[in-house]
Structures are given as structure tokens and as C-alpha cells.
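A single protein chain has been removed from this complex, and every other one stays in its place.
Order of writing sets the chain letters: A and B. Residues in each chain are counted from 1.
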Amino acid sequence: MTFLDYAPAPESQSVLNLRNEYGLFIGGEFRAGSGTPFASINPATEKHIATIAHANEADVDAAVAAARKAYEKTWSRLSGSDRGKYLFRIARLVQERARELAVAESLDNGKPIKESRDVDVPLVAAWFFYYAGWADKLDHVGLGAAPAPLGVAAQVIPWNFPLLMLAWKIAPALAAGNTVVLKPAETTSLTALLFAEIVQQADLPPGVVNIVTGAGDSGKPLVGHPDADIVAFTGSTPVGRAIARQTAGTRKRVILELGGKAANIVFDDAPIDQAIEGIVNGIFFNQGHVCCAGSRLLVQESVHDEVVDRLKARLSTLRLGDPLDKNTDIGAINSASQLERIRTLSDVGEAEGAERWTAPCEIPANGFWFAPTIFTNVSTSHRIAREEIFGPVLSVLTFRTPAEAIAKANNTPYGLSAGIWTDKGSRILAVADQLRAGVIWANTFNRFDPSSPFGGYKESGYGREGGRHGIAAYLRTSTSTNGATK
Amino acid sequence: MTGVEIVPTDRALALIGGEPNDANLRRYLQGIPGVDAVGLQQRAAGLGTRSIKTTSKVWALDRTIGLIDLTTLEGADTPGKVRSLVAKAVTPDPADLSCPRVAAVCVYGDMVGHAVQALGASHGDPEAGGIAVAAVATAFPSGRSSRSIKLEDTADAVAAGADEIDMVIDRGAFLAGRFGAVYDEIVAVKEACRRPDGTYAHLKVILETGELNTYDNVRRASWLAILAGGDFIKTSTGKVSPAATLPVTLLMLEVVRDWHRISGHRVGVKPAGGIRTSKDAIKYLVTVAETTGEEWLTPHLFRFGASSLLNDVLLQRQKVATGHYSGPDYVTID
Partner (left out) sequence: MSRLAVPKTYKLYIGGAFPRSESGRTYEVASSKGAFLANAAKASRKDARDAVVAARAAVGGWSGATAYNRGQVLYRIAELLEGRREQFVAEIVDAEGVSAGKATAQVDAAIDRWVWYAGWADKYAQVSGNANPVSGPYFNISVPEPTGVVAIVAPQDSSLLGLVSVVAPALVAGNTVVVVASERLPLSAISLSEVLATSDVPKGVVNVLTGSPAEIAPWLASHADVNGLDLTGAGDLDWVDLQVAAAETLKRVLAPQDVDQSLGRITAFTETKTVWHTKGLI
């Protein structure tokens, strides 16, 4: 064994006190679902974690009814400062239980513990702290005096950042005075259910937060529920499109955070070592299960070979394996079906003529894994340069001039994020101006903050989460009667 | 450790693209890509979160000791103090004779003879189980003296038996853009390291990164020192704050890695000053292993310039060996 093999440093699971079965969280209590319960498994081992209730349409009805009742009877009548205090409580409870939440997240999702511990969970607490403070300052969100909440929010979140996406959805909705019914993704329900316990510990009025678990057949009736006033969804563009269709004509407020195919543009004067780190963080953070991942690397031709060489050397130091090991850089792919999609698209990339390179690493016998992979010689017409792979797969393309970089970066129906790497400040600002994407990272990548609006252009969705924009999305002016789409 | 060849000057000159004068060096050094401070610090912080446990920790603790330049650089140093330091270097933990020895002792030039004498048979190449004697020279720590004094300072130490010379660069000249002067001085000091038998004392070039201030400067000074023939690049004298930091050391390791990539030649790195705990030392080992590779974790290529670090590592070793926490009365003061 060499030093670099680092002896195993697994995070203890003893902080976790999981139940065998989890029900739906409706009206402040856990109750059985009416559908057939399903198993949540650990994607790193394929072992059973817990049995999760499955919400059918009647359960969704009950959850929405509980949320409506809470909205009318309690939450909308509370003062902003009292709503804020509840959210501050939640933030503190998340901090107190941070370790437990991080372990549960890595166990259920497969992401490395260092990410759930250092990124996801701290951001969850930060999100509640940030929006807690907004609750009694709504006059200042930019909608005039005394803006009003919309009512009941139907929220559906993905499996890539389960608890963080919950925080992005619930914190601003509650601060604005709405009540929520949230459905986590079927493969990652666990932390949402632990969050329900936190809601109980915070003594939130029953029905303000309701969690229904299940697959798409639980989400569809929620999104389409006639008594939901807001639909907030984070997930794939195809599902987002279906939701946009489903909600057409309903005058519901719709907030969609969808897919992306971000360009990460590296100019020849980039701070090279930091750019390499940024590329790695851009596409291999969270196994590439990131809607804003920098999946298209656009490198200036003059530095292409150097960048690719350095990248390969760096990727060779990434450690793939047990998500609960504190030294793991690349965890498990969240599900067998996602692994299949990554494999399929990677095979397509090879078949289309791109050159595939895979980081040397040992793949565990059980679980779902995909080694960090780079495709070079990728053309803009290749499917791996256009479709969201949502995995640890980077497509490398080249450009010669800033204008070409911008044109290639924008040549996609998506528009969620982009990266720019150059030492030249004026170029950063000019390129950032011309990129059609909602979040631009200059000399950094994949940074998130509750005060910073996040969301896409074009088919990456509409509405913003985070910042003042993120709370305005859950409010209307005191005079308007319906929520415009924005 | 003797006889290491000077960096092939031709390669350096080819890289610079002409004579190593101010203009050519400025063009070359300023053409190197910049450093983004935030990204560098984040990478260093990320490396600092590695969790080194059990067998890896045991290895790391022992290796840390074997990479220490145990240092005393006080105006109040005396032959007695140096003898005491040497005794500690030879037998770091009298209660555990399996404890490895440090790589070298590092002293002022006038103490070299005393160190050599005290070491006796233990004096030698750390790669071969010996303990080397390193001397700071060139009007350490400020470097503010004439060229001739600096060279004589160096030659004196080498003549007294120093195996390694820790020189300081002329930070004033560097910050004023007089890169040629800095280069020439390193070359001249290297020449002063030459022994009558034609071998050279090992040259560590102290950049004093706390005075260079910016990461771009640290990167340029690292290249400059390597091109001029330094065998090691060293962060600090220990007399200026900040001394060694993990981001600065990472940056210097990246230069060393890049130089190796283009030249095949290995240069060492020595963070010095401010590294006081085992936990910190292990972060540096991780940074070395994941930047230049594990092969750099040898005394010829990596050193810690430290004094109090050794005792903290010894306490940790005792904890690992006995399973309970130790206390300061169970390690010796040097």
C-alpha cells in the first residue's frame, strides 16, 4: 500500500437512527400511503435502506387539503416575523443535525460525504437562514407594499441534491407566506423525511409543510392539482415541458429549473492550474449529476493539448468509491437507470467518432459506478455535445477566437450556466454579457449561495431561485389577482 | 548529500530565450499564466480535508519526522544549544528508539562546525540514514548585504562542512523587476557551494513568499530560482509573517511539477515556518503526494523547516502507539 492509497476513513453511520419504514408527512403527522410502498436503496451497495410510502392521488389530495387549511387558518395569518422565527428554528435544527443529514444524504444518494458534509448541508442551513430574514421584510422585495403570498405551492424536486433542492423550494415559499406540498424524487426520499422530523421539532403548525413520496405518478397529480397555486419543479427539460403543458391555461405560477449543457470556456491566458480544478469541479462534482455542470469544455486550440494532458493527470488522482469515505471524490451513480443512460450516451459518443479516455480507477463490485471520462475530438454536432448526460462525462471541443467560443457556447437550446477562464478582466465581462445563460462563473465554477439568483434561459426553464428574485417568485403584488408566468 | 548536478543551464537559457537579463527574464516570467488566488486557496483547502487514518497516519507521522530540517536560528544560539538540537535530531524520542531521525539540522553558518562535530558518525545523507547539516547563508534573513559578503558567507559554511545552503533571494531586486540580478546571484551562490573536490552543497533558495506578497510573484520567483539552478525552493526564512502556507506550498509544488514535466529534472520544495502540528504536516504530505506525486516525499525532494513540529509529531506517535493521549512532559525540549 502506498501513502496515496489512504487507509479507509469512513464516516460513522452511528449518528443515523433510521426507521425501517417511512410514511407520508401530511398535516404534521406521518401516515401510511395508499399506494404500494417502495424500497430506497443505497446506490453504492444496492442494499435496502428503508421502505418508503407511495402517495396516490387521494394522498396528494389530502396533502394539498392540509396545506390549504394551514395556509388559510394559520400560516397566512402569522406575522412575517413569526414566520421568520420558525424558519430560523429550522436553520438551527439543520445545523444541529448536520452530520446525521450528511450521512443520510450520502447513503441514499451516493454522493461523497465530503460534498454532503461541506456543500449540501451547510447550504441547506444557509438557505433557511437567508429566507428566514426575508419573511418580515416583504415590502422590500420589489413588488410594492404588502405583497401577498399565492397560496399552496406544489413542489417537485430531483435526486441530485435532495435536501438542498428541498431547501431551495421550501425556504422562500414559507418565508413568503405560502404553504407547501413537496415531493422528493423516488430514489432519494430519505432526507426529506428526516426534514419532516425537523419540521416537527420546530413545532411548525401542522400542514405548513407536507411531504409526499413516490414516483412520477405521485408528482403528476400534485403538479396538476386544481388547488395548487404555484408549481415549482427542478428536473429534466422533458418533464418541465410536460409541466408547462399541463399547467397551460391554469394561471398557476410556474417556476422551472431544468436541464443544461453548460459551456466551460478556457482561454489561452487562463490561470491554468485553477482552470483545471474548475473543469474538474465543473463536471465531476456530484458525479456530474448537476444541471449546471460544465459538461462542454470549450478550449482555445492553442492550449488544447496542454489542458487535456493536465486534466488527465489530475483525473488520475480522483478517488472513486465508498461515498461515506471522507476521502472519496467520486461517489456512486444514483440509480441503475441513470447509469444506463450515461453508458448509452458514452457509447454513442464513441460511435460518433469522439475519442474516449477513462480515468484509471477500480470499480467496486456492487452498486452503480461510472469512472470519470473525457471525450476529445468532439464536434458540435455530436450527441454528447448537445444532450445532457448528467454523469461524470466531459466533452472537449475547441475554438479559435472569442467570437467562436461565444457562438459555440450559445449553440444549444439550453441556457442554464457557463464558465469563463481568462486572466483578462475586460474579456470576462464582455463574454459574460454575450453568453445566453442564467449563471456565469468567471474563474470559478459550481458556486451557490442563497443570496445569489439561480436559473436558466431558454429551455433551461424560467424563474429564479435564490436572492431577492427567489422570494419574489413566491409573491404577487397586492393588487394583482393572478400570477403571471414570471 | 553531494554531487547533485546543476540544472542544465542550456535548457534554462533556451526556455528564457536568450541571456538571462532583466528583459528576457521579464518576458519569460510574465508570460507564465497567472494564478487565481481564490481557486488556489480552495484547492489547498480541499487537499487539507483529506482524512488520514490508521496505517496511513502512522506512515505519515514517521515520514514527517524524516523530512524535518530541525532548525534553530536565533541570535542567542550557542554551541551548547546546537549540541542539544543535534541530540534531539539523532534521538527524537528517547523512549522509543524505533523513532526515525530528522533529515537535517539547520543552523546559522558559524554554528555549522559545532553541528558537524556534534553529529559525528550520524552526519550524512538522510536518504542513507544520516543527518545532514544545513546552513542559512547570504546575509540571512534579510539578504541585505554586498554580493561578496553573501558569497563568502556561503563558502565559509560549505568549508565548515555544510551539506546544504539555504540562501535568500534579493526580494528588493525581485520586486523592482531586476530579475537578472536575482538570477545572477543565485548562480553565483550556487558556484560558491562548490567544494574543492568539484561537488556542490545542495542549494535551497528561499523566496520569502511573505514579502513577495502575491501568488503571481511566488510563481515567477519559483521559476526564476529553478532556472538559475536551485536544487530546492523554500518558502520562507521563518522571520517574516506569513511564513509557509499551504496554498503557497501548493503553488510552488505545481511549478516543480511543471518543470519536471518539461525537463525531467526534479527540484525539491521546503515549506518553512509556521508548521507546528502533525495535522498541518499531514496536509502538506497530502498536497505533495497529490501534486508532484508520492515520489517527492523523500528528503531529497521535500523538507519541513520547523522546530516545534517535531514534538507534536512525537506526541501523536505516542498516542498511536499507546492508544491514549500523551502530554508535553513526555517529549523532550531541545
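Simple rule for what comes next: contacts are C-beta pairs under 8 Å (C-beta built on N, C-alpha and C of every residue); 3 or more make two chains touch, one makes a residue touch a chain.
On a predicted model such as this, the values are computed, not experimentally measured, just so you know.
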Subject >> Visible chains in contact with the missing one >> reply: A, B
**OP:** Among A:L78, A:A215, A:A371 or A:A432, choose the residue that contacts the chain missing from this document, as touch is defined above.
**Re:** A:A432
**OP:** Touching the absent chain in the whole complex: find that residue among A:R77, A:R400 or A:R447.
**Re:** A:R447
Original post:
Given the contact definition stated above, which residue among B:D36, B:D231, B:D258 or B:D334 touches the chain not shown here?
Top reply: B:D36
Original post:
Please identify, in ascending order, the residues of chain A that touch the omitted chain?
Top reply: 126, 142, 237, 240-241, 244-245, 248-249, 251, 256, 258, 413, 415, 428, 432, 437-444, 447, 449, 451-455, 457-459, 461-462, 464, 467-469, 477, 482, 484-486
**OP:** Could you list which residues of chain B touch the chain missing from the display?
**Re:** 36-39, 41, 213-215
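Assume only the chains that are shown with their structure count from here on.
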Original post:
Can you give the whole-Å distance between the Cα centres of chain A and chain B?
Top reply: 45
Subject >> Residues of chain B defined as touching chain A within the complex >> reply: 33-36, 38-40, 42-43, 49-57, 59-60, 63, 251, 254, 285, 289-290, 294, 297
Subject >> Contact footprint of chain B on chain A as seen in their complex >> reply: 1-9, 114, 118, 269-275, 277-278, 317, 326-327, 423, 443-444
